[in-house]
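Missing here: one protein chain of the complex. Every other protein chain is in place.
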Amino acid sequence: MNNLSSPRSPSLETIVTILVWAIAIGVSLIFAWIVGDIAWRGIGELSWQFLINYPENAGREGRIAPILVSTALILAVCMVVAFPLGIGTALWLSELTASASKLGRLVGRSLDILAGVPSIVFGLFGNAFFAKTLGLGFSILSGGLTLACMVLPILIRSTEAGLRSVPLDYRLAAAALGYSRTTTLFQLLLPSSAPSLLAGFALGLGRAIGETAALIFTSGYVDRMPRSLFDSGRSLSVHIYDLATNVAGGDAKAYTSALVLLMLVVFLDLGAILILRKWLQGET
Amino acid sequence: MDSMQSNLPTIETQNLSLFYDRTLAFTDVSLPIPAGCITALVGPSGCGKSSFLSCLNRLSDIVPKTRVTGQVYIDETDIFDAAIDLIALRRRVGTIFQKPTPFPFSIWKNLAFPLREHGVKNRDRIDAAIETTLKDVGLWQEVSDRLHRSALSLSGGQQQRLCIARALVLQPQALLLDEPCSALDPISSGVVEDLIASLRGRYTIVIVTHNLAQARRIADFVALFWVRDGAGRLVEYGRMQDIFENPQDELTKSYINGIRG
Partner (left out) sequence: MSPFLRDTLLVVTLRSFAILCGAIVLPIVGFLFLEAYPAIEKIGWVSFWRDRSWNPTEGAYNLMPMLWGSLFVTAGSVLVAIPLGIGSALFSQYYAPPILARLYRRLLEILAGIPSVIYGLWGLVVLVPLIWQIEPPGTSLLAGIVILTLMILPTIALSADASFSKVPFAYWQATTALAVTRWSAIWHVAFPVAKSGIFAGILLAIGRAIGETIAVLMVCGNVVEVPNSLFDPMRTLTANIALEMAYASEYHRSALFVSGLLLMAAIALLIFLAEIVNRRGIYE
């Protein structure tokens, strides 16, 4: 073909193809290894008994009922505070302020910073502010509030994305009908972006439930059944951490707790992913 | 036919159809495309002209879930044959798209990139090829002093001529142009049209156009596509004069008289 030489050797293309496939297979195998390991070693002890009875002998024996209760309470505190705040902020950011407004940009910027703050720093803050300054001590309340600060950016960003994808037509139609803002927000925008709220909720919960570092010195280690929100309570992830590092012979129970945690997280994350996918597809 | 045309390829499709997943884009198109001539594809929007064009050098391959039935022959070779060398095929048959797609780097590299890809490493040869080709598309005067500036800084018409140069630099034998002028302003459009007309006889050219006047000005042959029963079909095909002055089909008559489409 004229003065151009024939097609060059495809070697680089071949090498890259092999490399890329090898990476993907390797990552998948390691993933299978981790999940398989947790499932394999954890499944043996898993039963209803495990979930509803009390731990004994520093957790080496016995079950995780109080830990589940503490975890649930911490998450409840976290979400009760973070969810309305998050949705409110998302609504304001996407509906009530121009995205170019100074305050809107400032809030957005500061949320981006918040999203980057390491969890251990949230722990330091929670310890200094909620536990010490506000006098809440090592308590479920301190832990829950600390987590609330941590999940806010996730909640806000996913809700905001959901709200922004509601077609502008809706808003124009509502305005044309003379709806008040309150009516438009509550009757139109929130319902039509409900899936994204749900997904944001699930993502935030998934993040909060797996958190350890922020809780060690805010909600503490105590593994008794909490009697009030002012009691210290040990979350599931802290329990795993403690069993694995501080309790000789705690591995077996650590694995079972890890399996419970893993199932919860994967359930929440997959739930969020599926809700969003379905919703986005339904729209196009 | 002069001597140059003798080694240019003839393209011919037989009962060609294309599905996007389950929707039929066009069906049963049998069209001869003579060597060295300009063949214009016209017809209303959505009748499968772009889809048809994309089959001629198997660019249709990269859209997921497409299925092609029928044959495309380029000089006797069925290009949908599994044994075909796709790289050689696409070098032989170049494509220009409706929207200019210069790559986001310099003008020089836009042309050097495909050359290097196809084994031309020598800097002098690259420079020489770039100069010749840019002169060919009438861009040399305008850009010779800023070859190393971003191609995205060119005007729309210049970008489109750069894209034509980018296809020509590989010395193809056939060119497929999909509405190359419709994204351009009238003046640039005229420049590009003249350029295409000047390539007659040097390449086998297939051009999709919505502009009947343009087809009349530059085409040797015209093919009219139309949607019937939910899929694009070839309605009529012939020499430009015959189609415009003595159309056989009622649809063609009303279309060229501006009644439909």
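Should a chain be cited, it is by its letter among A and B, assigned in written order, with residues numbered from 1 in that chain.
To be clear about the criterion, a contact is a pair of C-beta atoms (placed from the backbone, for glycine too) under 8 Å apart; a residue touches a chain by one contact, two chains touch by 3 or more.
Remember, predicted model here, so these are calculated numbers, not experimental data.
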Can you say which of B:Leu86, B:Ala128 or B:Ile187 touches the chain missing from this structure?
B:Leu86
Of B:Thr13, B:Thr27 or B:Asn57, the one touching the omitted chain in the full complex:
B:Asn57
In the whole complex, of A:Ile43, A:Ala76 or A:Leu96, the residue touching the missing chain would be A:Leu96
For the chain that's not shown, point to the residue among B:Ile126, B:Leu152, B:Ala197 or B:Val227 touching it.
B:Leu152
Footprint left on subunit A by the chain that the document does not show
7, 10, 12-13, 16-17, 19-21, 23-24, 26-28, 30-31, 33-34, 37-38, 41, 84-86, 88-89, 91-93, 96-97, 103-104, 106-107, 110-114, 116-125, 127-129, 133, 149, 152, 156, 180-183, 185, 206-207, 209-213, 216-217, 237, 240-241, 244-245, 251, 254-255, 258, 261-262, 265-266, 268-270, 273
Of the residues in subunit B, which ones touch the absent chain?
57, 59, 61-62, 64, 86-91, 94-95, 97, 99, 101, 103-105, 113-114, 117-118, 150, 152, 163, 166-167, 170
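Convention: only the chains that are shown with their structure count from here on.
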So how far apart, in whole Å, are subunit A and subunit B when each is placed at the average of its C-alpha atoms?
52
